[in-house]
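The structure follows.
Every protein chain of the complex appears in place save one, which is left out.
Per-chain numbering from 1; labels A and B assigned in written order.
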Amino acid sequence: MLKNRFLLFIVFMFVLIVTACSDGTVEESSNEANSEKEDNQTENTQTEEKSGGSLVLGTTAAPTLFNPYYSTDTSSSTIEGFIFSGLVTVDTDFNPEGDLAESWEFTEDGLRWTFHLRENVKWHDGADFTADDVVFSYGIPLHEDYIGPRGLPFEIIEEINKVDDYTVEFVLSEPYAPFITITAQFEVLPKHILGEVPIAELGMNKFNTKEPIGTGPFKFQQWKEGEYIELIANEDYYLGAPKLDSIIYKIVPDMNTLMAQLQVGDINLTGISPQYIETAKKLEEQGKVVVTSGPSNAFEYIGYNLRNELFQDKLVRQALTHAIDKEAIVQAILDGSGVVAHGPGSPANWAFNPDVPKFEYDPEEAKRKLKEAGWEPNKDGILEKDGNKFEFVLKTTSANEIRQQIAEVAQQQLSEIGIKTSIELLEWSAYVEQTSPPLWNFDAIVAGWSIGSDPDPTWFWHTSEIENGLNYNGFSNERVDELLSENTKISDIEERKRIIAEADAIVAEEQPDTFLYYVEGSLANAPNLHGPKFNAANTYYKIHEWYID
Amino acid sequence: MTLSGRNLTVNEPLLIEEKQEFAHESIWKVMLRKFLKNKLAVIGAIILVIIIASAIFAPWLAPQDPSKQVLLDKLSPPGEKYILGADNLGRDVLSRLLYGARVSLLVGFTSVAGSIFIGTMIGAIAGYYGGKLDAILMRFVDAVISFPSLFLLITLVTIFDPSLMTLIFVFAVFGWTGTARLVRGEFLALRSSEFVLAARTLGIKNSRIIFSHILPNAMGPIIVSATLGVGGVILGEAALSYLGLGIQPPIPSWGNMLQSAQNPQIMLGAWWYPLLPGFMILITVLSFNFVGDGLRDAFDPKINE
Partner (left out) sequence: MTTYIIRRTLMAFPLLFLITIISFGMMQMAPGDPTALMMDPMIKQENLAAYKEAYGLNDNVIVQYVRWLGNMIQGNFGESLIRQGVPVSELILARLPNTLILMIVSSVIAFLISIPLGVISATKRNSLTDYSITFVSFLGVATPNFWIGLVLIMFMSVHMGWFPTGGVATLGEPFSIWDRIHHLILPAFVLATADMAGLTRYSRSSMLEVLRQDYIRTAKANGFKNGTVIFKHGLRNGLIPIITIIGLMLPSFIGGSVIIESIFAWPGIGLLFVEAAFQRDYPVIMAVVVIAASLVVIGNLIADILYAIVDPRIEY
């Protein structure tokens, strides 16, 4: 199914900056494990583990280009994570961890951040990494000629100063909590190569597709058009030479073929979408693969357009939620690979609030609430109010089979309480155009959000995000606005957690969406590949320590 | 994607170089006899009659509502509750196949009717008038025919929403070129025949000559091309379904049923589910091809009994 190729773009509409999506796959191509490289690591304490072999990572979507300031797709950011390094990265629980920066501190007002950089880090071409590279890179999205998709996280940066060769200072215009896990995670590019390129042309530079040079654990070797991208181990990696010889990022457009390749060992790591989880588990029983699963940082929902009169009454939205059997959806469509949701957020991150108002599956309650809101069944059993029938169009994209099936199930379940829906499936680009600003041409959509490495929910619910942002519902709540504006200004995690929890609870009470389920992600790898374990934060955490035996 | 059915018809004029005139009454009898001699064609015709009848009577034949889901019965094997099993949302496969037949055949017949209409018009005008008009029209036909069919379909379907109407429209708009060439060939051959010349000298209007005199004589190849075309459209819809651009769920079509079953878990664990719509496409397209083939032989005066 070619369809699944585009699934990536859709499931992860909100692209994580971290290379933390579940689409990663690794495969081992040849067993010519030339363990000629001695363990020349100094700071790592590993014992005599075997090294060598290639990780062959299977994926349905081809990357576009390797420059974090210009790419938006998951495949590209995965590979960028192998080639480049950022100031910080996150561990498997979203905690920031030093990468190119050894340590950092910030002033009490949260406006001035100082990063102390690692010394003796070399670019893949042998040049030294210094503060100049950081000042250059983080200045790219701030440049007036910048044409790229990464402008927002840099907006709050007022100044970037080089203190000395290994110290950089950022001055922010206002405190911004996600600064450390979002902005500071952006990978650093080499100034000595790109410094002279006009910023307006940087996106088209051949550096991005032909010869990316980074400081990461793997070096770019070749891009075989339409087939694979080959990366080889960077022996001089500052955290120790990777044990794998190479990574081959292999493009297999059809998900069924990808599963076949996994089964016969042509690839040795891949992300598994829910439709294929049963197949993967069967392979696990046969000892062919190892499957790891966990909550991924995303939720799926049926979103209502609050500009439409039908959905302006909170009671009605709650009733719609009562009418949908989420548990059945999770079991039947996802084969159990998900957790029923009641509010926004995701159990994969620290800000998750499980104690939100819940509107459980209860068709009778749904009818009662609708009656209270003035909707009565007419002689055909269709709900009517003031002579208007309760009918609307449920849109989703044909690129995502799961959402398509959810739409079919929702249609049937809503019809049981007398609501008539028709389904409209749109091809992806058309779907985006219709549902996003400035058209908002939809009644309800089946969609999903993937959350970034900072759980800030401002994007989805703040009133300021209606006109141009991701608040497609047109949701607006004064208290929520207040809380969300406050949340990014606070650096204390417990305090932030409390604030986000309150906002999430209000949103759950309001039900601008019927929150369906929290997505579960899975990873399948060959049994002889050690290291990969599914986690929502950073799938390829410490990839330089992975090995094949 | 296989639209070779079309290509077959496109190739045909190369073989049929001369056309003889027969008296009408006898020719139909001769053709029927020739057709009945072709056993595959007869079997195909019988199967088609059965399939078309079950599509028409689907609401009475279907044991269940084709959109009624019982999620717990997902992928139930054939048995008492579901004669041919249940699909991935727990819907009765037999009912969906019957309703799917309606959709698949509806798309097939209507879009072929459309493309035959366009093709006959353009072909007739080009062939009858000849000259510059013919040259212009034929270059246009060449341009459309030079697009690899599936590319054209993909582009058109992404422009318009992939609804039932869009698909019919798209198949009709792109499928007429073969017919146009065929009809033009017939008209070129017939326009200088004696009876047309005679009609002209009698001062009969061009439109009347085209529709009452030449067209009936060109009907044979048109019918053959239509028959093969329906099979081609059914396959084309299946190919588009693979790309997610075919008939869109929840409307069942054989193409999207087959597509939704393409998953190793289903193909191995619930093999009947992909097999059934696949088999329906197979025998239907096969029957259309056999019938078309039989008709072609029957219409071809050079093939004697």
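What we mean here is this: contacts are C-beta pairs under 8 Å (C-beta built on N, C-alpha and C of every residue); 3 or more make two chains touch, one makes a residue touch a chain.
Predicted model only: the values in this text are computed from it and were never measured.
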| item | value |
| --- | --- |
| Which displayed chains the hidden chain touches across the whole complex | A, B |
| Contacting the left-out chain in the complete assembly, out of A:L65, A:L87 or A:V519 | A:L65 |
| Selected residue (touches chain absent from view) among A:V163, A:A200 or A:V393 | A:A200 |
| Hidden-chain contact residue, picked from the options A:I147, A:V163 or A:I493 | A:I147 |
| Missing-partner contacts on subunit B, residue numbers | 1-5, 7-8, 10-11, 14-15, 37-40, 139-140, 142-151, 154-156, 158-159, 231, 235, 238-239, 242-243, 255, 258-259, 262, 264, 267-268, 274, 278, 281-286, 289-290, 293, 302-303 |
| Residues from subunit A at the interface with the omitted partner, ascending | 2, 5-6, 9, 13-15, 17, 29-30, 32, 54, 56, 62, 64-65, 70, 72-73, 146-153, 155, 200, 203-206, 208-209, 224-228, 248, 250-254, 256-257, 260-261, 263-264, 266, 399, 427-434, 436, 452, 459, 468-470 |
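By definition in this document, only the chains that are shown with their structure count from here on.
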| item | value |
| --- | --- |
| Distance between chain centroids, defined by C-alpha means - subunit A, subunit B (Å) | 45 |
| Subunit B-touching residues of subunit A, taken from the complex the two chains share | 1-3, 6, 256, 259-260, 275-276, 278-279, 282, 325, 328-329, 331-333, 398-399, 401, 404-405, 407-409, 411-412, 423-427, 429-430 |
| Residues of subunit B defined as touching subunit A within the complex | 67-69, 71-72, 74, 88-90, 157-158, 161-162, 242-245, 248-250, 259-260, 262-265, 269 |
